[in-house]
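Structure in structure tokens, see below.
With one protein chain held back, the other chains of the complex are shown just where they sit.
Up next is subunit A:
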Amino acid sequence: MITTKDLTKVYRTRDREVTALDGVDLHVSEGEVFGVVGQSGAGKSSLIRCVNLLERPTSGTVSVAGQELTALAGSGKRAGKELRAARGRIGMVFQHFNLLSSRSVLGNVELPLEILGYSGQERTRKARELLDLVGLADKAKAHPAQLSGGQKQRVGIARALAGDPKVLLSDEATSALDPETTRSVLQLLRDLKEQLGLTVLLITHEMDVVKAVCDSAALMKNGRITESGTVPELLATPGSELARELFPVGGVPSAPGRTVVDVTFHGATTTEPVISKLSRTYEVDISILGAAMDTVAGKQVGRMRIELPGSFEDNVVPIGFLREQGLTVDVAAVAAAARDDENTDAARGTAGLAKEGAK
């Protein structure tokens, strides 16, 4: 549904060049929610703006719903008629909502309909339908300043759906919202996707968003996509940075000379009593150092960090057993020798978290 080929974007200032996108190939299939994650400055924002050509890519192509947008763009900075029509069929929601404070909620949803040329009555009827769809029918007369953050984003979503788009772009749509509101807005996106058959491309720096709504995800670093795939695929990929970020598990070995293994459960294995089988079969004592369990795209997914006695060489067989059971197994790079460092790191991490919490 959305395909970018070798997309590059270079910002030129008087004395230097900044490469925001460095040959990005992205493919978003019809009907999926695709999340691009990465730290700020990784190029996510440039990427999503290149998809509807709010930013002109320096080179490369963008196709949406079978139409090559980069071919529609004129040479100048101004968007031609065809490009504007194509944009009308792509919805976009923004981190800071970008609602007009000069218009009522209804007026904000009517704006894209005015651009699309709907007549007055038709416009109001359709805008009311859209507000109903996002659960804000009773706020039509209110002004954006009177709404909460979550309500504002719902208006933003209703507005983005005005052109009956097949594709919705979400630029950090929940980053300005609290966790509770984030959940309800994500749930709305998920529902709308099912209901309207939308394809959603979202960018975010929050792993929770990916966990909550994404079918597929990609990791962006320094203008490049370093990992990409469906969430189960990523979880099944040994050494996947995304999988580790999605399900971070902590814990350090209790004594030197032990082996620490990160195990990822997905699909059928989640219901199998794998750990107790391992313990019984090989008569090993297993300590669980940390674990995380969640539902991703409707499926139970978990990660666990376990500790086996003895060195890696002593544990080749049990690890092999785990792999045979269909689990993804990574030997964690935490050695007991590094334990003191780990502690300091963990302490630092805790302090950092405490600080985050204080915000």
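Basically, contacts are C-beta pairs under 8 Å (C-beta built on N, C-alpha and C of every residue); 3 or more make two chains touch, one makes a residue touch a chain; residues count from 1.
What we mean here is this: contacts and distances are computed from a predicted model.
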The hidden chain: which UniProt name fits, "ABC transporter permease subunit", "Glycosyl hydrolase family 13 catalytic domain-containing protein", "Response regulator transcription factor" or "Carbon monoxide dehydrogenase large chain"? "ABC transporter permease subunit"
Where the complex has a chain not shown, which of A:84, A:125 or A:280 is the residue touching it? A:84
Touching the absent chain in the whole complex: find that residue among A:38, A:112, A:251 or A:318. A:112
Of the candidates A:19, A:98 or A:287, the residue in contact with the absent chain is A:98
Subunit A residues that touch the omitted chain in the full complex: 52, 54, 77-79, 81, 84-88, 90, 92, 94, 96, 98-103, 111-112, 114-116, 141-147, 159, 162-163, 169
